[in-house]
Structures are given as structure tokens and as C-alpha cells.
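Attaching a single structure in C-alpha cells format; questions to follow.
For this view, one protein chain was removed and the others were kept in their places.
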Amino acid sequence: MTPELLTLGMFGSLVLLIVFGVSLSFALGGVAVAFTLILSGSNGLFPMVSAVFGTMWSVLLAAVPLFIFIGVTLSKSRISRDLYQAFYLWSGRVNGGLLLGTAGFAAVLSAMTGSCAASTLTTGKIGMPAMERLGYDRGFALGTIAAAGTLGIIIPPSITLIVIGMTTGLSIGRLFMGGLIAGLLMLVAILAYVVVYAWQFPGAAPAIGHRVSVAEKLRSLRSVLAPVTIIVVVLASIFMGLATPTEAAAVGAFTVLLAVAMQGEVTLRFLREVCFETAVTTGMVIWIVFGATAFVSVYSAAGGISFMQSFLTDLELSPWMLVILMQLVVLILGMFLDPLGIILLVLPMYYPVVVQLGFDPLWFCIIFQVNLCIGYITPPFGYNIFYLKTISPEATILQLYRSVMPYVALLLLCGAILMAFPAILVEGTAWLTAG
Amino acid sequence: APATIAAASSATTWRMQTHFPTGTWYYDAIFQDFARRVTTATNGELVIETHAPGSIVSTGDSLMAAAQGALDGAFTFPAYWVGQIPAAGHLNGNLATFSNNTEMEYFMYEMGALDIIREAYAERGIHQVGPVAGGGVTLFGKRPIHTAADFQGYKIRTTGTAARVLEKMGAAPVSVAGGELYQALQTGIVDAAHWGSVSGGMSMNFQEVTKYIVQPDLVSPTNLEVFVNAGKWSQLGEDHKQVVNDAVRATTGIYTARIMQADLNGIDTFVNKSGGEISMMEASVLEEMRMKSLEVVDEISAQDPKYSGRIGELLHEFMRQTGKV
């Protein structure tokens, strides 16, 4: 089979299956099996099983369920509600204030959890009712939550950055630093947009009507301070690198559990529910990794990866054009595919080319990650859109698509800035690492 | 030519995978060079297809994959198989034994250790072609090591039998994934680590996070290996077998010479540019390490008398002859 035919066949049938509603993980695995049988018969199945085992045996991936566990625990505990209450009380009597607080809340939550599910769902569940009471424009509020929720996988910890580290061999600690820089830039952009929009359309984001006394504000901090300090201090110190990512995840999960226990919330029932929910999410994530590694191993063994690499270099574009083209492809894939699937499918082709061109690999990977964040809110397949649909069922999917559009543009701008000024990421991570 | 008479033009193709990361100088200069060498010398009748780590099977599965036929062979690291083929540890080399290539090749080819190692691999359906010397094992650390006492409580990132020897020396062995090693050194998860020889460690930027290169190397050389599916090997004619054997032995010389260049340059950089120091271990440290290393060898001999036991005896003899014990 020629590499052209192989590429067309494997990716073509993958897209077809996904469009017909086949689960991404099964579609990846099914195509891998089908092409193995076509190319080399049942004797060729060994590499696929080896790929699955390689995933199981990865110490780094053990961090993934632990970070999911943290997110589930926080979303089920009173800590997240108390934290939101504090943001609510402190957000002030200005137009758009509560939405700014909500975005800030999402960012703080992102610094504790590793996926977008926790940041988006929790923010939406707690924040939407409060903002609807105030008469916020629903589309504006939902769009902002969807965008702020994407910070979940770029502000460390992040399961996608872990998988990027695993695929490229880059240090996950340094990737986390880069993610932090990019995530903060995205947060600032989102906040700025909210301020400008609320100023232009005060009716879309009315201020809180009543005065909140200083005493009440201070009281709100008391209930939040203890658990949040513990969580932030522990996580921050381990992200400064006192432990490996997996150890950081375990210590973080343990600390969060302790913090929740200190509030008297940890019952057997609570623990059971957290474990069950973590299990379902982990199963989804890891089985996508199983499918994607099998898919890639078949494609690679049949010469697909090296074909794509020489295809990219033979385009004879200028290095910058090539890098921009690669990122555009990620943006398009992000409309249809899961972020982990994208990482595992394209990064093995991209990475050696990027290194060979002499670009900073960390810089490339963080922009890649920003693109994956955008994928969470681009139609037709965007996790954050689906999450918000479950929270706000009365909003139509088209309304949701429309509400995220300004943010897609905004995040694209962030990506472009990071790309145009490599020093932000390169010098920034160097500075953080030295500090 | 193939052993069985076939059409004259028929070429044999072997799919070989390595654990060398793509983009490193040795991926091309050693692994692909070896493949080209064989293909050229057989006039294109035996083509070795080179594959990057993990591109067909995960590195840890390449032995099984070669036995089963998913790969035809591998250019890789024998220490991966010490669990399933204890004799592979001897192929990799024991700490504080060999001082140079000649000693290693004397032990393997002239004393006959390789024959025993081949028997052990043959049991798994694999033909062990032979060792490829890959430079020494150099320890990079935050503290110097002069006496044996300096090992006490030293957290060293290490693996396999080396971990057992260093533990006997009083160190605390730690496992850390390669990608996290730099950060682990930087933040004190570990105090010391080895990643091949000097140039290997420098490729991981150890010079930025350690102060000392500990000399002499813990062993020199440490070996890589070339193995092939047993069936595929037996299908080769004697002429092609000779080519592959000679290419493996030639690669030892080429690899160590190129590593020596990289290592000497590396030491220059470490001392003159990165402000590091060389820490010399006293002769008594190596003597003690030799004893501990042989203790581990004897423990493995007891577990695997059939192969490791016989190789262990040869090793004792080698150590006596060379005056190391």
C-alpha cells in the first residue's frame, strides 16, 4: 500500500466513523485493527497490543486519574461553592463584575484540576444560577464560562500537557510553566473582553444590586482561606518541582481529600461517588489513548509517519509558514477530534520537523496546547459546549456556538501573540525555572 | 546469499527497531550506519530497515516482538531483559569490571561468555549477534565521591543490577523517568544520576544541575546489543552471517571512538565552561565496588545457575587473570 493510500484510507475511515457517531476510542482502535489485518494479517496484531500495554505501563499516565480525582472531589465538595461565594461577594457593584469573578473562579479552579470537565462544569453549575438571577445575558455568560473553562487544561496541572510531555520527551515541569504563562495571558484577554463588553452593553451584565458589607466579605474569606491555601501551597510547591508529576498528582489528591475531610465532608458515600465518577472519566480518557497509540503504531509501522515528515519538509515552505500551517491543521482537527487524540496522532509527525527547523520545541508545544484549548469551544465537536448544554438545557446548541465565537477569535489572538513573540514563552519559562 | 537456493535477485529485509531517540547524533552515526554497512557489504541482498523507538512496538517489548516476528531484530540495550534473561546483565556489563573494549571483547569472544549468553537468548527464540560497546557509565552528582563512605545515603537515579550494587555501597537507588531526570536533579528528588557516559549525561544537560563528574567511570564499556529472530538468522547464508557479525564488531570500535571524542569535549565543557569539577574516587572505592559487584553476580548465579552461573565463573576467572581481585 502506498503511503498516500494508507494515509487517505486510515484518516478517511476514521473521520467517516466519527461522523457516524462511533466513539472516538473505538474508531481509532477499529481502524488500526482493520488496516493491520489488510496489511499483514492476524500476525500483525502484536504491535497493537504492545502499544496498549505501553500506555498501561506508563508511570506518567498515572497522574491523569489523580488529577481527574482532584477535580471531581472539589466539584462535589463545599469548597468550590464557598470559593465561588467569596468571588461573588468580592466582585463588586460594577457591570460585569460577577462575570469577572466567575472567570477568576474558573482560573483558580484550573490551578487545582487537570481537565476542562471540572473547571467548566463546576463553574457553570455554580455560576450560571447566580448570573441568571442578576439578569445576565445568557449567551454572554455561557460563552465566557466556556472560554474560561478551557483554562482547565492549560493552567497547570494539565492532563494534555502530561501527554504532550510523554509524546515528546519534554519535561512536564517546564511544560507546566509554559502553560501557566499562556493560561494567564488567556485569562487576561478574557477579563479584558468582559470589561469592554459590559461597558458597551451594561444590560447584558448588570451589577449586583445590593451592597455587601465589608464584614460579610471578610467572613466569606474565612471559610475559603484554609482549604484553598493548603491546596494552592501544596500544588504550587510541587509544581516548582519537588516531586515528579505523578507524585505531585498523588500528593495533591491526598491534600485535597484532607482539606475536604477537615470540613467533615468525607463520608464513605462521598468517597464512593468520587471514585466512581473518576473511574468513568479516566476510562474515557485512557481508552482514547489506547486507541490512538494503536492507530499510530499501525500507521507508523506502515511508513506513514516518515511519509508525513518528508511530505511536510518537501512542501518547501519557509520554516515560519510551515509552523503556521501545522498549527492551522491542529485548529481544524480541534473542531472534530478530542485533544488527546490530536496530540497522539500529529505530534509524532510534527515534533522532529520542528526540532530540525531549529524552533524552540517548548514554544511550539505550548502554542499547540493553546490550539487544543480552542478546540474545546469550536463547533461542531467541543466538549465545553456540550458541558454547558447539560447545565443550561434551554440554550440551543446554535446559541451556544454563537456565544463562543468571539472567544474563539480572542484565544486565536492569544496564540498569535505567543507565536509572534517567542520570547514570552522562551524567556518566561527560563525565568520561572531559574526562580 | 540465502542459505536455501532462491532466485538470485531476492533480497532479505529485516525490520529493526532501536531504543536510540531519533534526532540524536548516534541514531544516524551508529544505528543507521550499522544498517547501511550491512546493506552495502551484502550488495543489497540483506537490507536492514531502521525504525525509531516505539514506532512498531514499545521498547520493552522488542525482545518478545523479535521472537514472535513483529520485528526481525533490534539494536538495543540488554539491561531491559535482565528480568527475563538474567544473562543479559552480563552482556550489558557489570560495574567495576571491564576497563576497556579489549578486556570486554576478550571476555565475550575469547573466554566464551558470548556463547553462553547466546544459549540463553536462544531459549527465547532469539539469536544474540553480539555486544556493541557504548562508552562508560559516568556518574554526575551534586556531591563529590572520594571514599566509599561518600556513597552513604546518596540518592542516585539508576536501574537494574547497577542499582543493586550501588545499594550495597550504601546509596539509595531511585527510579525516575528519563524525561523527568533533569528536573529531579534540579530539585533534589535525586542527588546523582548516570545516563551513559560523559557525553550522554551532557546531552541531558546534567552540567547545569550537578557539580561533579565522578571518575573513573563505574564500568567501561557498557554494552548495547544486536539480536535477531532465530529463524531469520538461520535463513542467512554463511557469507551474510559473517557480514553481520563483522559489522557488529566494527560498530564497537566506531562507536567508542566517536563517544570518546564527545566525552573528552564534554569534560572540557564541564570543567572550563560550566564550572564543574572532576571528583576522583580513591582506588579503594573501586576495589570495594568490585567486591559488591561480584556479590551481585553471585546472587544472580544462584538464581540462574544454568547460564548466569557459568558466566559468573568466567567473570571470576577474568577478574583474577586481570589482577582486579
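Labels A and B are assigned to the chains in the order they are written; within every chain, residues are numbered from 1.
As a working rule, contacts are C-beta pairs under 8 Å (C-beta built on N, C-alpha and C of every residue); 3 or more make two chains touch, one makes a residue touch a chain.
As a working rule, contacts and distances are computed from a predicted model.
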Hidden subunit of the complex - UniProt protein name among "Fluoride-specific ion channel FluC", "Bifunctional protein PyrR", "TRAP transporter small permease protein" or "Phosphonate C-P lyase system protein PhnK": "TRAP transporter small permease protein"
Residue touching the undisplayed chain, where the options are A:11, A:26 or A:90: A:26
Among A:61, A:106 or A:326, the residue in touch with the chain that has been omitted: A:61
Selected from A:46, A:105 or A:376 as touching the chain missing from the view: A:46
Residue in contact with the excluded chain [from A:202, A:283 or A:319]: A:283
Missing-chain contacts mapped onto chain A: 17-27, 29-30, 32-34, 36-37, 42, 45-46, 48-50, 52-53, 55-59, 61-62, 65-66, 69, 242-243, 246-247, 250-251, 253-254, 271-272, 275-276, 278-284, 286-287, 290-291, 336, 338, 380-381, 383
Chain B residues that touch the omitted chain in the full complex: 60, 63-64, 67-68, 79-84, 124, 153, 155, 159-161, 163-164, 167, 172-175, 189
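The working rule: only the chains that are shown with their structure count from here on.
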Chain centre separation in whole Å, for chain B relative to chain A (CA means): 40
Chain B - residues contacting chain A, complex: 21-23, 51, 54-58, 60-61, 64-65, 68-70, 176-180, 182-184, 186-189
Chain B-touching residues of chain A, taken from the complex the two chains share: 43-44, 46-47, 50-51, 53-54, 57, 59-60, 165-166, 169-174, 240-245, 297, 300-301, 305, 352, 355-356
